[in-house]
Each structure stands twice: as structure tokens, then as C-alpha cells.
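What you see is the complex with one protein chain gone and the rest in place.
As written, the chain order gives the labels A, B and C, with residue 1 at the start of each chain.
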Amino acid sequence: MSDTKKNPVKSEELGFGQKAYAKSTRLISPNGEFNVEKGGLNFWQSLDIYHELISMKWWNFVGVITLVFLVANLLFATLYYAAGIDSIAGHASQSGLDHFITSFYFSTQSITTVGYGKLYPDSNVASILAAVESFIGLLGFALATGLMFARFSRPGRNLIYSDKAIVSPYQDINGLMFRFASGSKNQLIEAEVDVVISYWSASGNRRIFKGVNLERTKINFFSMSWTIVHPIDEKSPIHGWTKEDFEEKQVELIIMFKAFDDTYVRQVYDRMSYTADEIDWGMKFSPIYDDAKKGKIFIDMEKLSKTEPAQLN
Amino acid sequence: MSDTKKNPVKSEELGFGQKAYAKSTRLISPNGEFNVEKGGLNFWQSLDIYHELISMKWWNFVGVITLVFLVANLLFATLYYAAGIDSIAGHASQSGLDHFITSFYFSTQSITTVGYGKLYPDSNVASILAAVESFIGLLGFALATGLMFARFSRPGRNLIYSDKAIVSPYQDINGLMFRFASGSKNQLIEAEVDVVISYWSASGNRRIFKGVNLERTKINFFSMSWTIVHPIDEKSPIHGWTKEDFEEKQVELIIMFKAFDDTYVRQVYDRMSYTADEIDWGMKFSPIYDDAKKGKIFIDMEKLSKTEPAQLN
Amino acid sequence: MSDTKKNPVKSEELGFGQKAYAKSTRLISPNGEFNVEKGGLNFWQSLDIYHELISMKWWNFVGVITLVFLVANLLFATLYYAAGIDSIAGHASQSGLDHFITSFYFSTQSITTVGYGKLYPDSNVASILAAVESFIGLLGFALATGLMFARFSRPGRNLIYSDKAIVSPYQDINGLMFRFASGSKNQLIEAEVDVVISYWSASGNRRIFKGVNLERTKINFFSMSWTIVHPIDEKSPIHGWTKEDFEEKQVELIIMFKAFDDTYVRQVYDRMSYTADEIDWGMKFSPIYDDAKKGKIFIDMEKLSKTEPAQLN
Partner (left out) sequence: MSDTKKNPVKSEELGFGQKAYAKSTRLISPNGEFNVEKGGLNFWQSLDIYHELISMKWWNFVGVITLVFLVANLLFATLYYAAGIDSIAGHASQSGLDHFITSFYFSTQSITTVGYGKLYPDSNVASILAAVESFIGLLGFALATGLMFARFSRPGRNLIYSDKAIVSPYQDINGLMFRFASGSKNQLIEAEVDVVISYWSASGNRRIFKGVNLERTKINFFSMSWTIVHPIDEKSPIHGWTKEDFEEKQVELIIMFKAFDDTYVRQVYDRMSYTADEIDWGMKFSPIYDDAKKGKIFIDMEKLSKTEPAQLN
């Protein structure tokens, strides 16, 4: 695209601006979403049904579909009931609640297109209602199928991060580190990670964003755990800072992850952040590999967050 | 690919040619489509049913499906009717319109596969027609399911742009600016924008396309609003131009947007343009953030297009 | 990946080798497929059902599905028939062909799950067969739905190329050109083209592949027609060649196209080739744009291949 691309894009360009929010606002929620709320949208825009339906948990999704099914049947049952006692044939003359219940059963048999036929529409109104209902039923299930597949084709958020980031001895200096691994069997390849440190500058009255050097930013196979290390050398923006500085400056460690998921055949992204109170000082990660199992490389995921004290340099 | 790639591609290469159209033709429609019409295609090519079905609004799509359902039933009802009074059993002897209506009801019960069975096919012709109809019904709903999912898997065009671009004071010069934001909850990441200014050169009798420098062309998280600024410095092709020049030269500001939509797990693109009469001079954008809400970064989308007068440099 | 990537990849690396085929074999078929046949695969590998089902024309696809439906019903009809006269109830006692026809009708009513119920299974064998058949019917339609969507999600091959490539005057030299455009309403963006000239070297007894310079290799919007020009200057491998040389050397112009289809939200690729006898000498392309239509840029696709004589330099 334009010539301006010649200047390499820096990780600092997070798109959060610098003055738009109060000093203590977290930028990335623990679930990886942006901590941003948009007002002034109309009802449908702010509802964003599709986003909800494919993001919610499976049990909630099944609950929503079941609820829609129930409501649709109650609605049609009411319509058949209103159409009168003779609209549905195949049952003994009934009145009141029994009539409504029969209407409801007939509705369920129509919307699912099971149509046993013991109950059947016996008036023009009921015949048309039944045609409409089974048509809607089929469209509804087509919609549910589409949504299910849309859910399936979205890689889940399966990365497991260590509970805390740590400041740990690294070579002859210290390093800011965290550890993470994929919690699923998905084959992640060409994995890249990028880290930005954000902090509040009291003098400038604004948030500063600094991309930081990492020991390694890309690996070809993300099959094991990966410990990301930012060496706190003289070039580091946090060189010489203490735990107290981290808290005072409201440091937030913003992590951007990118890989190709060879199971879903999709590019996947993830975001994560550690705030100052989620960073432990003077710890190191305990080993996570187990040599006892022969023939397989074995990782014990329970130890992902396990640390032990270590003397800082 | 070939060695010619060594020369970086310029944004000027929009693919619109330079002489192909009248001076005053807009290149990009406000809905983001190319303002191009192709003649000389055959009927099916120019109809392009699939493109229509997945691009039209949801209500139109539902309308089309309902219409197809109705027409199919009318067609089959006519065939059953033509097959004679005895082809469908399970109803009192009827004639004329009543017979046709019964045929229609039977058709709806077959095509949706609800098949209550009170009405049933009672001749060879009717049995074969019913088999064909329920087969077509299932294929049709399979097709509708596929289309629904194709619609679902296409990210909508949810970007909201400021109504006008503005020429505004910027540092100690002026800047050409516009502001935009995503109108949905979709997580857009790795967003890039590129701007080309197109204008009519009276001396050359052709349209000129110039890629222009931007304050920033890429951000990692497009979660808030983004104000794109082209600084009108000495390198700018519009340096020194006035509002009158913009109108006389038929300036069109062409915007290309690109991001990864982490909800749809898709690359998304958008196009937009502002023509000379959609550019306001001597305005600046009003703040869009609201500090009152604690714990969340809050954007008031209603203020996206809001401007206030500002003294140009 | 490895350090070897530092050397830029050349378009010559087509992957066709140099000696593997007879002098006169075409490399790319006119339909864009590789002109390669693989032997020695087992039956299923060489059949490659999925590839066929999603590549075949729509009418053939519908034909295959209909055939499968018919065959499945004949099979189940035979099984019901074999299960004896009493296995299906709800019809007058029948024998021979009539009994088979009734079994066939019942089969169609089961596999589509319409299940009117006038005919119903009345033995254990028939009940189990009917359960299996409606289960298979549903799975089959699920499969058909999946295939339909797989077909939908594949962008068609909608590019229309000029029938012939031409050698035409270009600036003060000549150029080898062809013209193409999208035949659909799909929005193609970030389009790239690359051209390799392949010819037979009698002295080396092998095919040579040369990537050639183009006037332009990438455009941002491929909304109109695009004339690709290879300027035949002194650096061109075909500099000074005549029409006779082209034929003798079995020249094949191999075209690689790549773009993002913003309707299908997919990367699309295309391949095409012109052989020596598909290259006209001393012609130029006639204009394809029409200024008469105001407000829209108008392209007359019928004129895409239209040429007129031109004096070569």
C-alpha cells in the first residue's frame, strides 16, 4: 500500500490512544477481550445477536435454542387454540386447558415436522397455520445448523497461561517472564508472540506503550509449553524498576499471540495481559517436563503456573 | 513471484485507469462497492444469484425463501389438482377451488416432510409427485441452510465512518482527517488503513491518483475509534489547495481498510470514499471518550461525526 | 523459515521440471488445471470423490444426488419387498409388481421422513428397516447440505480472458499483452498477476522458464478490465523473436493470478496460459469503456477480446 509502510510498524501502535481513559483502567480483560464499551449505538447494533450466539458457552447456546423452541410452540399453540375447537381434529372434544394442551402438542408435532397425523389440521386456518409452522420450523433448524457450524469453525480459546508473570534471574541479569501452552490437542504452528509494556507516566499525564525485546518471538511448532522472556537489560524501558515502581506506574504487560491452527485450518490470535499485581518478583518457573515417560515428550500441565523462589541479580 | 516485485507496489495502483470515465464520476459508492457496471454478460452472469442471495438484507433473504416456498407449493398443488380428484385421499369429495386448496395443503405437508397422513397420495402419479416433492423440499432446505451459513460466515459491513472528512489544524500545519470505529462487538486486530487522493487534472485531461502519508497506518487493536490524519505538509499533493480547488479538481478521498476479525476468524476489508462536498474545512472532531464510567474505556458512538469549528493554520 | 529464503523466489520456479515431458505438451489446460496425470494410485485415491463432487457443474451435482436418491429407494424397496407381503400395512393385498411399487413408495416416504402413515411398517423387520432408512435419509441429507455449502464457499472461476494474447505496439517498442476482467459482481481486491514465458530450447533439449517484467503487477481494486503488458525491451527473453520463432520454440505464456475476493471473503487464485497459436501479432485491443452512461463507469464485456490491426514498431 502507501509509501508510509516503509517505516516498520511498531508494537506500540496498539490503538488505545494515550489519554482516553482513567489512569487505573485495565486495557485487556482477563478473557482476552478489549476492556472497551461503546455507547450510542442503536438497539440492534448494541445487541449484536450473532456475536453473542457464537461466543456464548455451549450450554447457554442449547438453552437459548430450547427457549426459542418453547416460545414458538406456545405462540402457535395459542393461535391454534384461538382458531377454535374444530381446527384440529383427531382428539376427543375438549375445552379450556385440555384444548390448549392438545394445541400445544399439535404445534410441537408440526414445528419438528414429525407430524404423526393422529392430530391433524381440519380447517383452512389451521391448515395454513400448520404449513407456516412447519416452514418456520425447518428454517429455524437450518439457522441453528448454520450457527452450530459457525461455532464449530471458530477455534476456541484454549491457551493456558501461567497465573502470574514473574521477574526471575536470567543469565547474568533479570528477566520478566510468563509461561503458556495450548490446552487442546490442536496442532499450532508458526506461532508468534509480541509483548508491549504499558505504564502510566505521571509527568506526562498519559499512558506510555513500549514494545519490548524478547528472547524469542517465533517458533515453528507450538506443541510444548513456551516460556516468554523479556531480558531486563539496559535497553529495556523497565530497566532498574522495582516492584513498587510497577505498582505506582500501573504497569500492564500486554501480550499478543498469533499462530496457525492446523486442526481448524485457521489463523488464530489471542490476547492476554498481566497487571502489576499479577507479577511476582524473585521467583522462577519449576520444570514442567517429565523424562519418566519414554517414547513421548511429556508435559505436566498442572505445573504450568508452578514457581519456586529464586535470587534476583 | 517475478523480479518486478522488487519495486514496492504503490497505493496509486488502484486499477481504475486514468481515462476510462467522465470527469465527474465517483469511483467508490458510499456503500463501499466499486461504481462500475459491466455490460455484455449473458443473463446468468449478470444475474449472479449467489452474490445477491448472500449480500441482500436478512429480511429480503427471508422474503425470497418464503416466495420460493409459496411458488413451489402452488406449482405442486396444480400438479396434484391436474392428477385428478382421486389422487389424494383422506378428504371428502370436493370440486374446483376446494379441491385445489386441499391439493395445496397436501403439497405443504409433503414439501416440509411433516406428512400428517390424514391426506395421503392414493394414485401412482400422486405417490411419485409426493416423493419428488419431499425430495425437492429436503434439497431446498439443505440449500437454504448452506446459504444461511454462507451469510453467517461473511463479516458484515460494520464500520461506522464520520459523515464528513474534515480539514483541521494539526500540530503547526493542517491535516485532512476522518474518524471511524467498528459498530459491532467484533474484535478487529492488526488493522491497516491506506488513503489515496484522486483528482482531475485539467491540463492532463485525466484523473491523477496519489497515495498520501498518514500519521499512522496500522494499529494492533482496533477496539476504539481511530482518527486518520493526513498531514498537509510540503510533500502532500494537496499542499496549498483551497476548498475551491478541491471542488474544481473533483477530489475524491479513497480509503482502503484491512483487519483481522477475531470473531469471524476472517480477514476483512473495507472501502470508503469522501468526495469534495463531503469534506468540511476549518472543523475539528469533538472528544468521543467519556471518563465518567470507571473500569471500562467508554466510547460514545453518537459523537463519532461530531465536530466543532477550529482555526486553520 | 530457513536462511535459503534470503534469495528471492523467482517466478521461474514453476515446479514443472525441465525434462519430464515431450516437447509439445501444454503445461496449463485452458480450464486452468495442470495438464498432469498421476498413475499408480489406488482406486479411492484416483477417484477422489470429494474433489469431483465439489468441482462438477451444478446440474451434474443435482443429477448425482438424484441418482443416489433413486438407487437408495430401489434398494430399500427391494428389501421391504423381500420382507414379505405383510411387512408394510395400509394397502390392499397385492402381489408382484404392485407390491414392489408399494414398497418403493413406502421407501420414499421413509427416506425423506415425510412418513404420511397411510403406509406403515407392520413387522419387526420392516420397522427396523424403516428406522435404518430414515436415519440414512437424514445423514444423507446432512451430507448433501455439507457438500452444497462446500460448493458455495468455493469462489467460482469467473475470470474472463481475451481469446488471444497479442503482440502490439507499446510506447516506442512492442509489447506482449492480454486483457481480462472478472465476469461476476464479486469485489476482487489486492489483485496480483505474474507471467512466465516457457519455451523449448532445441540446443539444450529442454524447456526454459523465464519470469518476465510487466508494466504493472498489482492493483488494489480489480473492478474493471486489466490489460497486462510485457514490454518487449532488450531485457526481455523474447526480444527480437518473430511469430515463427514463437511457433518453433513452442512458446507458452503462463499466467498466475491472485486476489482477495471480498464477496466470498477468500483468497482466490487462477491460472491461464496462451500457446503460440493463441498469440496474434500486429493487433491492438479496442476500447472497452463506454462514456455514454453517466454516473457509472461502464465496461462492455463483449468487447473484451475485440482487437484491431496495429502497425508494430
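In this section, a residue touches a chain if its C-beta (ideal position, glycine included) is under 8 Å from a C-beta of that chain, and two chains touch if they have at least 3 such contacts.
In this text the structure is predicted, and so the values were computed from the model without any measurement.
Considering the full assembly, A:Phe69 is the residue among A:Phe69, A:Phe100, A:Trp200 or A:Trp281 that touches the omitted chain.
The chain omitted from view is touched by exactly one of A:Gln109, A:Ser198, A:Thr275 or A:Thr307, namely A:Gln109. Only one residue from C:Gly115, C:Gly183 or C:Pro231 touches the chain missing from this view: C:Gly115.
Considering C:Val71, C:Ile85 or C:Ala142, the position touching the chain not shown turns out to be C:Ala142 (whole complex). Checked against the full complex, the candidates C:Thr78, C:Gln94 or C:Ser153 give a single residue touching the omitted chain, namely C:Ser153. Against the chain not shown here, chain C presents residues 1-6, 9, 11, 13-17, 20-22, 25-27, 33-41, 45, 48, 50-51, 54-55, 89-90, 109-110, 113-117, 119-122, 124, 127, 130-131, 134-135, 137-139, 142-143, 145-147, 149-150, 153-155, 256, 266-269, 271.
Contact residues of chain A toward the unshown chain are 8-11, 62, 65-66, 69, 73, 101, 105, 108-109, 112-118, 141, 144-145, 148-149, 151-153, 158, 181, 183-187, 189, 191-192, 194-196, 211-214, 216-224, 226, 256, 260, 262-263, 265, 289-291, 293-304.
By the touch rule set out above, chain B reaches the unshown chain at residues 1, 113, 115-117, 145, 220.
Throughout what follows, only the chains that are shown with their structure count from here on.
Closest to the protein's overall CA centre, chain by chain, comes B. Although chain A and chain B carry the same sequence, what matters here is overlap: shared residue numbers make up under half of all numbers found at their interface.
Here the CA centre of chain A is 26 Å from the CA centre of chain B. Chain A and chain C have centres, each the mean of its CA atoms, that are 37 Å apart. Counting partners per residue, chain A has 1, 113, 115-117, 145 as the residues that reach two or more other chains.
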